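For this view, one protein chain was removed and the others were kept in their places.
What follows is chain A.
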């Protein structure tokens, strides 16, 4: 192999890892909702899209109010958007999702999964078209001065890797948010209460845990996390109100790939998809990137005949 070919592969690998970190975070948000709390949510891509617009407008507001627009301001805006979308998700759950999930699903067919599908598709359509009316259809992005510069990483004599700084920082923020969330879920009493509520709602109630509130919190957190990932993606990708459609596939594939219940697994699942997407550009035309993701998705469905709802390792 020539040095040029090796460089291309390494470059695609780096690109895959960087975008994969964002996809991973995106998947982690859905993992909380779908993997842990078992709610089918087809609006997750649209919550992500709201995170993108949220980051765009919060950034604009920060710039206008504080007069700062320096290198890291967009990231502050993105992180501020998380809590906003958390509140939005929490409210959507309290008003709508709770009717078809948890205790509200007891009398519905298929544990409420059918009702969830229909409800969240409806929410998705409303959000998409609402966004179209509110924000228009033109492509925009969260501009950061970092996207114009790159870190260079020489390997040996002949190979030089370029790491776009916007992508690099986005990946670092993704990993940091993911680590913070993992610690929260693993260590804090709140995290333990969420896991207990998902594991055995009746027993959780006997511990004095408000299980319905756990569900709302987990849903809100899932929405907030995916929204942050959306904001990060928006620094490198122009978007419009229908951008969520592509990514809902990425998220479900990542969560299923990651073994459902696991947050860390979902992150790796998303990372895998980023890698597949970027490496596919070595052999496929760029326009077919998303086709590669679909193929992975189909392969998962094909090789996991138990479908979406089985766990990789059943619990006792």
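The rule is short, and it goes like this: a residue touches a chain if its C-beta (ideal position, glycine included) is under 8 Å from a C-beta of that chain, and two chains touch if they have at least 3 such contacts; residues count from 1.
In this section, contacts and distances are computed from a predicted model.
Note on the omitted subunit: UniProt lists it as "Amino acid/amide ABC transporter ATP-binding protein 2 (HAAT family)", one of the names in "TusA-related sulfurtransferase", "tRNA modification GTPase MnmE", "Quinol oxidase subunit 3" or "Amino acid/amide ABC transporter ATP-binding protein 2 (HAAT family)".
The chain omitted from view is touched by exactly one of A:125, A:148, A:176 or A:203, namely A:203.
Shown as candidates are A:193, A:223, A:243 or A:271; the residue that touches the absent chain is A:193. Checked against the hidden chain, the listed residues A:14, A:48, A:77 or A:211 yield one contact partner: A:211. Note that of A:16, A:29, A:102 or A:261, the residue touching the chain absent from this view is A:261.
Although one chain is not displayed, chain A still touches it through residues 189, 192-193, 195-196, 199-200, 202-211, 261, 315-316.
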